[in-house]
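The complex is shown incomplete by one protein chain, all other protein chains being positioned as in the whole.
We call the chains A, B and C, going by the order they appear; numbering starts again at 1 in every chain.
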Amino acid sequence: MRRLAPLVALLALGGCHGQQAVLGGGGRDDALFGGLWQIFLIVTIVFYLVVLAGLTWAVLRRREGGEAVVRTTFYIWVGVVSLTLVGLSIASWLVDRTMNRAAHTGLTVEITAHQWWWDVRYISPGHPDQTLRTSNELHLPVGVPVQVILNSADVIHSFWIPNISGKQDLIPGRNNDIVITPTRVGIYRSQCAEYCGLQHAHMAFDVTIEPLATFQQWWGDGLLPARAPATPEQKAGYAYVTTRECATCHNISGTPATGKVAPDLTHFASRATIGAGTFPMNRGHLYAWLADPQRAKPGNKMPEIGLEPDQLHAVAAYLESLK
Amino acid sequence: MPSPCRASLLIVALLAGGCDQMRNDPRGHPLPETPPLVSTVLSPVRADPRAADYQNNAFQVSNGQLYYHWMNCTGCHSEGGGGIGPSLMDVNWRYGSTMEDVVQSISNGRPNGMPAFGGKMTAAQIWQTAAYVRSLSQHVPQSIRSGRSEGLSVGEPSTLRDPHPYRAVTPKQDEATVK
Amino acid sequence: MTDLDPDLARDGPELTGEELHRRLTLAWRRPAGLYGWLSSTDHKEIGKRYIVTAFGFFLVAGVLALVMRTQLARPESGLITADRYNQIFTMHGTTMMFLFAVPVMEAVAIYVIPLMLGTRNMAFARLNAFSFWMYLFGGIMLWVAFALNVGPDAGWFAYTPLSGPEFSPGKRVDIWAQMITFTEVAGLAAAVVMATTILKQRAPGMTLAKMPLFAWSMLVVALMIIFALPAVALDSGMLISDRLVGTHFFNPYERGDALLWQHLFWFFGHPEVYIIFLPATGFISEMTATFSRRPVFAYPAVVLSLIATGLLAFGLWVHHMFATGLPRMGYAFYTAASMTVAIPTGIQIFCWVATIWLGRPVYRVPMLWVIGFIVTFVIGGLTGVMLASVPLDLQLHDTYFVVAHFHYVLIGGAVFPLLGATTYWFPKFTGRLMSEAWGKVAFALVFCGFHLTFFPMHITGMMGMPRRVYTYPAGMGWDTLNLISSIGAFILAAGFATFIVNALVCLRKGRVAGPDPWDAAGLEWATSSPPPVFNFPHIPAVASRTPLWDEGEGLPVMTGLRVDEREHLTTTVIEAIPSVREPSPHPTIWPLLSAIAIGVTFVASIFTPWALVVGLVPSAIALAIWFWPKNPTVPPEPTIE
Partner (left out) sequence: MARNRLAWGLLAALVIIVAVAAVIAIIGRGDRATQPLTAYTAPALAKMPAAASVPGVPGEWHIPAGDYASTRYSDLSQITTQNVGQLKPAFTFDTGFLKGHEAAPLIVGSTMYLITPYPNVVYALDLTKPGAAVKWRFDPKPDPKSQGVACCDVVSRGMSYDNGRLFMVTLDGQVIALDANSGAQVWRTPIADISKGETVTMAPLVAAGKVLVGDAGGEFGVRGSLTALDEGSGKIVWRAYSTGPDKDVLIGPNFHPYYAQDRGKDLGVTSWPGEAWKQGGGTVWGWISYDPELRTIYYGTSNPGPWNPEQRPGDNKWTAGVFARDIDTGQAKWFYQSNPHDLYDHDDINELILLDMPVDGKMRKVIVHPGRTGYMYVLDRLTGQVLSADPYSYITAYTGVDLKTGRLQHNPAKEPVSGRVVRGICPAPPGGKDWNPSAFSPRTGLVYVPHLNLCNDNALSQPNYIPGTAYLGVEAKMYAGPGGNRGVLTAWDPVRRKAAFEIKEDLPLWSGALATAGDVVFYGTLDGWFKAIDARSGKLLWKFKTESGIVGQPVTYRGPDGRQYVAIFSGVGGWVGGLVSNGFDHRDPTGGLGIFNAVQDLPKKSPRGGRLYAFALPR
């Protein structure tokens, strides 16, 4: 029984570093969570040690009798347990209330979850032409509370950036929303937290928290149409992508590719991953993904197109140019 | 599950409607295993083996339903009732109702306005969409089709629907708009 | 049968001993051969079948768990495909919860409760048999479907719309939903049988206040099943109707709601985990009392805690849905309710520790499982208190922290007591004791393997690893922790295997056990091991909570039951005053045939809704024949003066 103590200590340390970890310290709600977590951890460890102590004493004790002292200890125990639980639920309610009262400063992001990718729209009220649509990535200004409106196009998913705040489900037919306040600049990772089918494991996106100025610059660049192809190989890739199967589902602003039912590729190369977190963004993985998306992420809705080698090079070259 | 276990349970497989109907092979073109005994008895042997695999597999028909909505087929054919394009639920087929004919209609288009999706969709997607189109007129076993879709209700519960294809009143003049 | 002298047809001081034993065996025997085996209504035979089948499902689902741990041992491992993994984790969850946990607790109770209460058979013996067959057919259907690649893949709680008609094509989720219908019918039947037996067939003098604690926990569990299971039966019925016929219960477009599924499921879901946990508390109370050589401290407190847990379990299901966006003030209520349910469990823990403290503990193998239970389950209970808080749950929900929590409370809280109870009652089941040495080895392996597997999962959960992922990227900090869990899983499996081998080997080679090898106090130890087919030659009478410790050999008995006809004694609910001598049902094949007819109807209704109409006819015929009144051939009873 002694072996448990070190493991319990490890629990407190664990999870405080890493891109996708609770207690990562990247957001206001996560800090509030950290505080409440410490209280619960200490109380539970104390109670556990008391129970262990009682058990050990009971196991080693040879003498009999002592009913009276046990009876009084019983009343004390029930009292202490009840009071502690009442205290814990009040503490939990207070923290929940403060989490819920975050002020909202006009920045709204609409996230629509699809089966196994994320569609993100940045809304600036009153200026519809400033609406920016990207996929599988989230850029947020540090220190600014942002309202994230959550909707699902098919099944139930769950939006969760552990470093910043708690999770909230995206449920079809319900408009859930959550206000998160990132407090630390950095790049974090988020992953769908509700089982949503075949590729629930590959439904992640990267969260970049940056100063307000950089964020506004990024938003402005995002509104620009896609870069024109420069090299002849890129031109060949442009020709294929904007006329063949890719254009039916994907959208690249400023080109005839205007499909709306798959991730937006206008600034594809500036993202950190391919296939919603399936592969890191580099040439080798881009080739692997284009050659056979079903092998990398079996069951996802992007079919295997069967590109010829030269078409593969051209398309990869063009996609890499879409910074 | 090793194959001997599967073979030994073939009798029960007949009861459960054949095990290949649920194969969830996302690759899109399932290995052309011989279609389960049950379906070959009911429907004649096909020229192209792929037809049976797409048509008898619930996963492929469900993908076909997805592409039927993504490729805007509902704009002209609605949920099978017709509109700009003809109805896909009844027995009138202008260009043939076998899987190969429907795949031909989708990939090459038809003269009177059906656009060609050949370059816009991959072969697997076209086969899956064709399987769904044929399921609209009950050419696909009942156990393969889904009860309903998660959207506007486009029909009453299946217990009230007549199970066999609807025999539309073929108008006396011929189909072509030009006399 | 020989024509008996009518006035000798009753057991009594003059008809006792060997002669009585022979005649009673003649009256209670079932026909020999397969037909007899299939038509048995003896609670001991049904109980053994239930236990063996449940442990069979436990092992098979355990193998699936090993496959999952092997897949997750390394990041991005391609051992099995996503589709296969989703089927496996769904089958693991569904089998463990519906085909092992609830049925095995009922199974042990079906065997032990009549002996504890001092009666000859359970109340509705044929319904008891029917319950087992329905459970068996449900299990077979699910696993045959899994073998045919038609296994469910939407998780053990199959949230809509993923489990709905559009996103789960084919028959996979239909099979799952129909399996729920089978196990709910079996569960409800067993619960009705259990509640009636406990309330109406206790030994004379065994008032509610003198009933053994295991009987109390099974009474509360039976009532919880009766109130909880209909919710999921209705839910799965609505899902089948949505999927096959096209109704819109869960389609938000047409006035349905995706959350309706979750509310109805978890209204059953949370009581379900207490239906699994409370029998385990009964086991712990029995074993603690026996091996501490004294009754459990503060009997009324433990009974009140059982009842409190049973009631509170129905008021906190929304803590499974803290992330779905329901109003936050409502959540605060459910946090408070989830905290409150920890109090009765805390009281029971105190009482067990106090019993050990006050008694002279003897550390036989079952006692080791009790100690292991306390050490493990309390961690699970405390992480449960953490998950009850909304802010903490919003971070920890659907991560591996929750996986660790519920394995602590299910394996720690239910499987440890179950293994202890199996070792404890093994001599009563088989007449032989399990080996102490191998018992200790099995305990050590299971205990260490368990903590090595599931404790690191708390940390992987804190580090952001979500549930039910068939693989994960490298470099997230999860690699070593998952490897440790996988290694622990194999040690745990080795432990379970040792336990099973120990049980099988000792079936024949174990030390022969007398009626009361542990010198325990319950009535079940008053009859031989294994007990004769009629359990007790004379119905014992009870005057205290620990009859064998108080009366010992001179256990008072009550005579007067018929010998040439199957009969048991019915007593009043509160005071257990003998009231009626009731005929007990004869072995009959019809529960099996009814189960077959209803089972075929259920399975066929997956393929066409009209099967329900067509299947009604054979089912009605079988049930009618089953319930057809058999006019008693025996002359009417002279009244007892």
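Criterion: contacts are C-beta pairs under 8 Å (C-beta built on N, C-alpha and C of every residue); 3 or more make two chains touch, one makes a residue touch a chain.
Fair warning: this is a prediction, and the values are worked out from it, not measured in the lab.
Listed by label, the shown chains that the missing chain touches in the whole complex are A, B, C. When the missing chain is restored to the complex, the residue among A:S92, A:N151, A:S165 or A:T278 that touches it is A:N151. Here the missing chain is touched by one residue of A:G54, A:P162, A:P229 or A:G259, and it is A:G259.
Interface note for the absent chain: among C:P152, C:P252 or C:G495, the touching residue is C:P252. As for the chain not pictured, it touches chain A at residues 123, 127-129, 131-133, 151, 153, 172-175, 223, 225, 247-249, 253-254, 256, 258-261. Listed here are the chain C residues that touch the chain not shown: 252-255.
If you put the missing chain back, the residues of chain B touching it would be 69-76, 78-87, 89-90, 92, 111-115, 120, 151-152, 154-155, 161, 166, 168-169, 171, 173, 177-179.
Convention: only the chains that are shown with their structure count from here on.
With centres defined as mean CA coordinates, chain C is found 45 Å away from chain B.
For this pair, chain A with chain C, the centres built from the Cα atoms lie 39 Å apart. Chain geometry summary: the mean Cα position of chain A and that of chain B are 38 Å apart. Multi-chain contact residues, meaning those touching two or more other chains, occur in chain C at positions 83, 161, 166-167, 252-253. Touching two or more other chains at once are residues 24, 26, 150 of chain B. Every residue of chain B that touches chain C in the complex is listed here, in rising order: 1, 5-6, 9, 12-13, 15-17, 19, 21-24, 26, 58-59, 61-62, 65, 142-144, 146-153, 155-159. Residues of chain A that touch chain B in their complex: 154, 172, 198, 243-245, 247-249, 261, 294, 298-301, 303-306. Interface residues of chain C, counted against chain B in their complex, comprise 83, 144-150, 153, 161, 164-167, 169-172, 242-248, 251-254, 603, 607-610.
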